[in-house]
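To start, the structure under review is shown below, and the notes come after it.
Missing here is one protein chain; the remaining ones are kept as they sit in the complex.
Chains here go by letter, A, B and C, matching the order in which they are written, and residues are numbered from 1 within each.
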Amino acid sequence: MADPDLPDNWGRWGADDELGTLNLITDDVRAQAAAEVRTGRWVSLAQPITPNPMISSPFAPTTVDVSPVQQLMSYTGVGVSADLMLVTNHHAKSTHLDALAHWSTGDQVYPGRPRAEVVTAGGVTHASTSAFAAGIVTRGVLLDLAVDGPLPSGYAVTSHDFEEAERRLDVEVRPGDALVVRLGWPATPVPGTPTPGISVDAVRWMDRRGVALCAPDRGDAFPPLDPGGPSPLHGIGLGRLAMPLIDAVALDDLAALCAELERYSFLLSVAPPRVHGLTGIPVNPVALF
Amino acid sequence: MADPDLPDNWGRWGADDELGTLNLITDDVRAQAAAEVRTGRWVSLAQPITPNPMISSPFAPTTVDVSPVQQLMSYTGVGVSADLMLVTNHHAKSTHLDALAHWSTGDQVYPGRPRAEVVTAGGVTHASTSAFAAGIVTRGVLLDLAVDGPLPSGYAVTSHDFEEAERRLDVEVRPGDALVVRLGWPATPVPGTPTPGISVDAVRWMDRRGVALCAPDRGDAFPPLDPGGPSPLHGIGLGRLAMPLIDAVALDDLAALCAELERYSFLLSVAPPRVHGLTGIPVNPVALF
Amino acid sequence: MADPDLPDNWGRWGADDELGTLNLITDDVRAQAAAEVRTGRWVSLAQPITPNPMISSPFAPTTVDVSPVQQLMSYTGVGVSADLMLVTNHHAKSTHLDALAHWSTGDQVYPGRPRAEVVTAGGVTHASTSAFAAGIVTRGVLLDLAVDGPLPSGYAVTSHDFEEAERRLDVEVRPGDALVVRLGWPATPVPGTPTPGISVDAVRWMDRRGVALCAPDRGDAFPPLDPGGPSPLHGIGLGRLAMPLIDAVALDDLAALCAELERYSFLLSVAPPRVHGLTGIPVNPVALF
Partner (left out) sequence: MADPDLPDNWGRWGADDELGTLNLITDDVRAQAAAEVRTGRWVSLAQPITPNPMISSPFAPTTVDVSPVQQLMSYTGVGVSADLMLVTNHHAKSTHLDALAHWSTGDQVYPGRPRAEVVTAGGVTHASTSAFAAGIVTRGVLLDLAVDGPLPSGYAVTSHDFEEAERRLDVEVRPGDALVVRLGWPATPVPGTPTPGISVDAVRWMDRRGVALCAPDRGDAFPPLDPGGPSPLHGIGLGRLAMPLIDAVALDDLAALCAELERYSFLLSVAPPRVHGLTGIPVNPVALF
């Protein structure tokens, strides 16, 4: 944590904390989230994943699109069909939760443990997906910055953009909220085309507002906005603020439903498979209205 | 579908249907589900999973507990920690959704397609997890049959038990509901000890009531109640009624919260990773109150 | 075994046999094989395999060539580098041994066992790679049919071709030999181009000569020479004669060395990893001169 000019939450919730900014989701926040559920309409924020088959055949295709999930159809010997899947937990084509231990600041992991102790060949012992095991339920807010089309290539999203969007969409980001940000770009970078991305200024704003969880369609710019500094969302948000990220969400359906209902807040249920000890895990976040 | 005495829904929603009884979840049902969300309290219905490491070491343990998830810590070469997981989609230690194509009746899959066409080496082409891709949101009802302790070994749950529980818990199972049933037994059979299980009579009752989805902690008895017939929940419920199952849920936390709140209905959000074409998939169902 | 006109060895070495034509490799054959080793020159008959990385990164390539081997670099936490590999045992880009249980004739596996008993979800219980566990050592003979270039597209190799090659190359295929056949084609079929292949007549000749093991660069034609009948090498050779195949060998180096040494016989050492219970396994056959 060499740079004193960057914000961090190391130590804020004690030396053994594994939740980071999820601590900001209080009973009161959850009650406000519950109050958002009135119609029974809902929408998924996850990218659809077409698995890549592991075909054991000389006639399999010779080239395949890389998928976050590989599927193996099992021989069962009976009338039941079953399969296994091999999952790449961090993948741009997969909407996934980043655990705090995914990121190291220097050789330390939040809130100051040596990475070599936390990350072992046998799994992650602290600040892993165990923190998400029972699911995360909070109020979500969509700041749609792409109502008029995708943000320009290379654009740096700032706190000004967020506040302008709050005014335009008549919604307010409050402590404990999940902040969903739509830049209008696909999660997978296209080689040769600089993406827009979240700036350090925008992450500082999340810190001031008490954002508990951030879910952008396109988070850190690629190539980086500032190649010499830490990446804003992963390096500062995830690593220093201990704010979990939902990487690579798909937001077109959410944006359409918010526009239809003229409402940009909702209950967000984030419940990945209840697997402990991972660095990240695919998730299908659900916004309930 | 040789046995005309058994109920089925093949053809009820057309020859191309992939949803089965999920068709019963109408806008009205979802509105009722939304009305259940008032406090922001929530609980997970998933068993916790400790993954089994694939340790590449001569000093790895020589014996391991089998886990539905195997974890591979990746070498990244940078300060980021990442991993992959190998998932057995149908596993008694994993709370998972069974897709309709998981089960065959004779050599056919709902709603009457040849299994050999539906299940291929490259994946499942009909009635797979694609049906769950955007998540399932409906009203859930817990019928807790184990308030006074686990049901006896070998016990066959009947419609009478369900109706008695409805009266006792002051709740009613209605069309489109997710029926959550607690027998008080762990999902993993213990060798040598007959489990209780759901009877054919109980599944017929689900059909009459219009249950959209069934989530028992212990579903089909092991050994089978009727070794000569189809298994009630998998063979009749999943295979013939086309009623998706959430296999192997963990219900102690839900039972405790229902008792505390004196309320046995809730909104149930069932949102597995958005992976298409599988026979089943781990899920972390969330009950919202 | 419905067709009495096709040759088979079912029952020839008893009801419990797992070796098939490997029984023809006698001490005398091995002594002859040993006599071939005089120079210390050797050559591999295996295709090189470039594994496909399972990269856990948003910046991984979006399209990859399918490889029989996927490599995962492990995080070890120490100065040792280690990895795992996921291997597709039957793959046209991988030189591999086919176990007898790989093939079914009707619903039976050599020498007449029900496939459902032999092939289980937990592995293969009879005529698996266990038969190759200690390695196979015998005399090898190369019949190079492509000295003047690859055989024509769609060409059917016959016994006449074999006998003509014996005369031309001054070599004789004897009982217990491994027959290595070079058609001059790559193992991987090119879509749209019919390959040449081994005919039924040629397989009958192998039977008459007592070939113990067959290793062609391009074995069964694709598309099949006779779409209505069993494939010559897999259906008749592997399935009925119980003659193990080394699928997809690479023979250019062997052909060059044989031409240089003016000798088409050698000792062939076929020693795959000593893994029991598989349907097939990658192997690196070595010809010693």
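As a working rule, contacts are C-beta pairs under 8 Å (C-beta built on N, C-alpha and C of every residue); 3 or more make two chains touch, one makes a residue touch a chain.
What you see is a predicted model; the values in this text were computed from it and never measured.
Student: If the hidden chain were put back, which of C:N23, C:T62 or C:S104 would touch it?
Tutor: C:S104
Student: Among the options C:L19, C:V37, C:A156 or C:A259, which residue touches the chain absent from this view?
Tutor: Once the missing chain is taken into account, the touching residue is C:V37.
Student: Among C:L6, C:V66 or C:L86, which residue is in contact with the omitted chain in the full complex?
Tutor: C:L86
Student: Give the residue, chosen from C:L6, C:V137, C:A165 or C:I246, that touches the chain omitted from the document.
Tutor: C:V137
Student: Going by the contact rule already stated, which one of C:N23, C:Q71, C:T158 or C:T188 would touch the omitted chain in the full complex?
Tutor: C:Q71
Student: Residues on chain A that touch the omitted chain in the whole complex?
Tutor: On the chain A side, contact with the omitted chain comes from 54, 56-57, 72-76, 81-84.
Student: Tell me where the left-out chain touches chain C, residue by residue.
Tutor: The missing chain touches chain C at positions 27, 29-34, 37-44, 46-51, 53, 55-57, 69, 71, 73, 79-90, 94-95, 101-104, 106-107, 115, 119-124, 133-135, 137, 267, 269, 271-286, 288.
Student: To test your reading of the contact rule: which positions on chain B touch the chain that is missing from view?
Tutor: 54-66, 74-77, 86, 88-92, 116, 119-121, 188-189, 248
In this section, only the chains that are shown with their structure count from here on.
Student: Treating touching as the only link between chains, describe the layout with one word: line, ring, star, complete or other.
Tutor: complete
Student: Among all other chains, pick the one whose mean CA position is farthest from the mean CA position of chain C.
Tutor: The most distant chain relative to chain C turns out to be A.
Student: Quick one: report the Å distance separating chain B from chain C, using the average Cα coordinate of each chain.
Tutor: The answer is 45 Å.
Student: Using the average of all C-alpha atoms in each chain as its centre, how far is it in Å between chain A and chain B?
Tutor: That pair's centroid distance is 27 Å.
Student: Please output the residue numbers of chain B that touch at least 2 other chains, ranges allowed.
Tutor: 56-57, 73, 81-84
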